[in-house]
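Have a look at this one.
One protein chain omitted, others in place.
The chains carry the letters A and B, assigned in the order they are written, with residues numbered from 1 in each.
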Amino acid sequence: MDSHSVATAPGELVGGVDPHSHPSFLRHHFESVGQQREAASFGMWIFLLTEVMFFGGMFCAYLIFRNWYHPAFVAGSNTLDITLGTTNTAVLIGSSFTMAMAVYSAEMRRRSQLILFLTLTIVLGFAFLGIKAVEYHQKFVDHHIPGPNFSIQEFVHPSNPHAIPLSPDMAQKTQIYFSLYFAMTGMHALHMIIGISLLFFMVWRASQNAYTEGHIMPVENFGLYWHFVDIVWIFLFPLLYLISRYR
Amino acid sequence: MSHISPVLWQFLVNWFKNFAVFPPEASTIAPYADALYFALVGVTITGLVLVFAMVTFFSIRYRKDRHPEAVQIEGSTVLEATWTLIPLGIFLVFFVWGALLYFRIYNAPPNAMNVYVVGKQWMWKVEHPGGQHEINALHIPAGIPIQVTLISQDVFHSFSIPAFRVKREAIPGRYTTVFFQATRPGKYHLFCTQYCGTDHSGMVGWVYVMAPDDYRAWAAGNTSGASLAQNGERLFAVMGCNACHTGTSQARGPNLFGLYNSRVRMTDGSTMVANEAYLREKILNPSLHVPAGFVPIMPNYQGQISESGLIDLVEYIKSLDSNYRLHQMMNKSVLDSAQPEPIGSANQGAGAAPVPGVQKP
Partner (left out) sequence: MSTIISLPDQATARLPRKSFLNEEYGIKSWLLTGDHKRIAILYLVSITFFFVIGGALAGLIRMELLTPPSDLMATDTYNKVFSMHGIIMIFLFLVPSVPATIGNFLIPLMVGARDLAFPKINLLSWYLYMAGGLIIFAAMVLGGVDSGWTFTTPLSTHYLNTHVTTAAIGIFLAGFSSIFTGLNFIVTVHRMRCPGMTWFRLPLFVWSHYATSIIMILGTPVLAITLVLVALERTLDIGVFDPSKGGDPLLFQHLFWFYSHPAVYIMILPGMAVISEVISTFSRKRVFGYTAVAFSSVAIAVFGFLVWEHHMFIMGVSQYSALVFSLLTMLVAVPSAIKIFNWTMTLYRGSITFETPMLYAFGFMGLFTIGGLTGVFLATLGMDVHLTETYFIVAHFHFVMVGGMLMAYLAGIHFWWPKMTGRMYPEAISKVSAIVTFIGFIVTFFPQFLLGYLGMPRRYASYPADFQVLNVFSTAGATILGIGYLLPMLYLPWSLVYGAIAGDNPWQATGLEWQIQSPPLTVNFVEIPVMDHEAYDYEWLANKTVHEVQTVG
């Protein structure tokens, strides 16, 4: 976990090397910067473990219902826009890259570069949410949002020539698919929104030189969180969009 | 006793007359359950006495006044192994014992008489195969194995007869079953034990266990005129089921004759047993699993048939099975010839026929 070493600028002592220098960011209850970093990083991994369990509940529900109502899930995933989905995947992976670059910039103590990459991550995050909003809107137009206005018309009499029409009882089950689709992507989007809010805060802190004087831990930990959110999408995308595409 | 107020005295007397501490044993399961219970109580008391005796003895023997110097002891692998393996062994015995009983309670013998129970907020609706309907009451003959098929119309309920030591959850959307064979005529509590909303504690009733003769008289006097299967046959025609399920080889729907309890091959290659749950599922979600050789064209009856109607249809389809009819007739003949001591029917399902209260595992 602790693969990075603190980069040293020439002529400067870094906390942990000299026991008498106490960097301002070292909290009183830690013995050394190294201990503080290890603790924070370890804590973040533990937190991500709880996040895995959090999403795990929904993945479990998805697997069970997919197994039961396979035709409905196939039909449901075929109504999703694969172009938008793929674009979004690319956007999100891009944002992970800019985030990784932000961590690198913080290590290299390049303030303006750090701010640039954090801002780029924000922009890509908003791009993702924007595209997601377009997709959600499409579902709204199609009456594919679970609830009283849900319509099974598209599944009983599909407009897509490749699609296999479903019998009405199976078509009803597409509602379960869309419930899970909205619950899972919605939870994912919520994580994105929380992440973007934190990014705004970090841009402000970065402009005050908070992360470019050796204290890169917050950037690093946020990077872990952002990559985790990315990875959740890497699982959601194939499960919701790709499996059993008609072609 | 002269200074106790007579009112209080009377109250106490009444009170203790009404003081139940142990439920009646009224089914073939009950003696088995009680034997297991007392064995468990025995182990609990043994364990408790062991711990209590040791703690008390050590507290007296090694209290500070008598034993001012503690002797430091690291531990003992032998002891650790002992109190790991002995409890484990005891628990495993109970695991096996309990599993045997569990399988006995939830697997009815094939010749059991089927009674349907529908739970809804806050009542039990009972439907006998002969068409008798009851609410919050269940009349059954003693000495006949009975399978109760449960379903709920709304929320989770739980069908509990303490005197029989059986209980089963009534779940919305799927059938569950429980089996028992009553031994002693009498009137026993019937509870809903799963919290089901405002009037949960009002969802209670009575189970009337009757001698077979009395039961026959009761059944004859309370019939609504048509059996469940006859109701189902009518419903079958009204819903237009016979348009496709004609029973001929060119029919668009599967042949229903002899379907019950047979193995059905599905289009995806799997096989399923056509039990009650299967039949019900097929009416409501026909395209969930499609039998091989058919296409899912059956209309969807979700929301159009009540649980009672479904039960009628299931019973009707079951009645198209000659084996099942044979069982029903045998049941009837057992009922007709049943003596106060249950015979015959008990032997097949429940293993060794228990004479209540005498044999214990």
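One rule holds for everything that comes next: a residue touches a chain if its C-beta (ideal position, glycine included) is under 8 Å from a C-beta of that chain, and two chains touch if they have at least 3 such contacts.
Computed from a predicted model, the values in this text were never measured in an experiment.
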item	value
Sole residue of A:Leu180, A:Ile216 or A:Val229 that reaches the chain not shown, by the stated touch rule	A:Leu180
Touch with the omitted chain, as defined above, among B:His200, B:Arg216 or B:His289	B:His200
Sole contact to the chain not displayed, among B:Pro68, B:Gly225 or B:Gly269	B:Pro68
Positions on chain B contacted by the hidden chain, ascending	15-16, 18-23, 32-33, 36-37, 40, 43-44, 47-48, 51-52, 54-55, 58-59, 62-64, 67-76, 79-80, 83-84, 87-88, 91-92, 94-95, 97-107, 121, 154-156, 158, 160-163, 165-169, 171-174, 176, 189, 191-202, 204, 285, 302-303
Interface with the unshown chain - residue positions in chain A	27-31, 35, 38-40, 42-43, 46-47, 49-51, 53-58, 60-61, 64-65, 68-69, 146-148, 172-173, 175-176, 179-180, 182-183, 187
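The criterion applied here is as follows: only the chains that are shown with their structure count from here on.
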item	value
Averaged-CA centre spacing for the pair chain B and chain A, given as whole angstrom	48
Chain B residues within the chain A interface of the complex	284-288, 296-300, 302
List of chain A residues in touch with chain B within their complex	68-69, 71, 166-170, 172
